[in-house]
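So, chain A:
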Amino acid sequence: MIEIRWHARGGQGAVTASKILASSAIREGKYAQSAPDYGAERAGAPLRSFNRVSEEPITLHCLVLHPDIVVVVDPTLLKTVPILEGTDENAILVVNTDKSPAQLREYLGVEGRKIYTVNASQIAMEELKKPLMNIPMLGALVKVIEDLVSLESVEEDIKATFGKKITQELLNANLKALDRAYREVKGE
Partner candidate 1 sequence: MAQISNKPKFVTKDEIKVPPLKELTSLREGIAPGHRLCTGCVAGTILRQMFMAAEAAGYTLIIANATGCVEVCTSIYPHTSWKVPWIHNAFENAAATITGAEAAYKALKKKGLLPSDKKVKFVALAGDGGTYDIGFQSLSGAFERNHDFIYVCYDNEAYMNTGIQRSSATPRYASTATQPAGKVIPGKPQPKKWMPEIAAAHGIPYVAQLAPSHFNDFMKKFIKALNTKGPSYLNIFCTCPRGWRAKEEEGILISKLAVETNYWPLFEVEEGKWKINYKPKNRKPVVEFLKKQGRFKHMFKPGNEHLIEELQRDVDARWERLLKLEQL
Partner candidate 2 sequence: MAVTIIKERKMVPYSGNMAAAEALRQINPDVVAAYPITPQTEIMHFFADFVANGLVDTELMTVESEHSALSAAVGAAAAGARAMTATAGPGLALMWEILGVASGMRLPIVIAVVNRALSAPINIHGDHSDMMGARDQGCIMLFSENAEEEYDNMIQAIKIAEDERVRLPVMVGMDGFIISHSIENVSLLTDDEVREFIGTQKMMNSLLDVDNPVTHGAIAMSDSYMEFKRQQREAMMNAYKVIREVGEEFAALRGRKYEHIETYKTEDAEYILVVMGSTAGTAKYVADRLREKGEKVGIIKVRTFRPFPYYDIADAIEASNARAIGIMDRAETFGGYSGPLFEEVCTALYTRGKIYPVTGIIYGLGGRDCNINHIEEAFDVVKKKAAGIEVPPVTYLNLKA
Partner candidate 3 sequence: MKGWKDLEIGAVITNPGSSAEYKTGEWRAWRPVFQRENCIDCMICWVFCPDSSIIVEDKKVVGIDYEHCKGCGICAFECPKSKGDDESKKALVMKPEYLFREED
């Protein structure tokens, strides 16, 4: 079982990204959960969302305490919320930042853990013209964790989730943002 914790601000779409991830995994025949930590979901307020993905049925119904992966959607949260809480040396960080993984490691003063970075804000602004970093971060996450879900499943789910609600143009922009982050994410 892989456990993931998302850090974002309300309005950045992290809850949706977390749902798409779970949905894509279930689409692939896996077992998955997506559980937002509701309560502070007002636009701009820091929020968390959780995922569990497994080959076996999941019975846990509680917050993720020891995430295998931490996804930081908003770089301004790096120092304001305890993003490393509950992680061990083997944890993986996927962070939206213009820094390289090495720069970020130094900036955070982190030892151990694998760090991946992607400039999701830039991708979002270029492709979506809005600071919606959720989809790019999902793209990066999919790349980083190979066995989680395939990029194709996520694309399918994005089409199913957004398909009828947004224009084709915006849908394509989302898919492009997903794909760019998938390709542009860098590890140490």
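Here is how the candidates were picked: all candidates are chains of the complex that A comes from, given by their letters.
As a convention for this text, a contact is a pair of C-beta atoms (placed from the backbone, for glycine too) under 8 Å apart; a residue touches a chain by one contact, two chains touch by 3 or more; residues count from 1.
Worth saying up front: this structure is predicted, and the values here are computed from it rather than measured.
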Okay, in this complex, which of 1, 2 or 3 is up against chain A? 2
Going by the contact rule set out above, which residues of chain A touch candidate 2 in the complex? 19, 22-23, 26-27, 29, 31-36, 38-39, 57-63, 65, 160
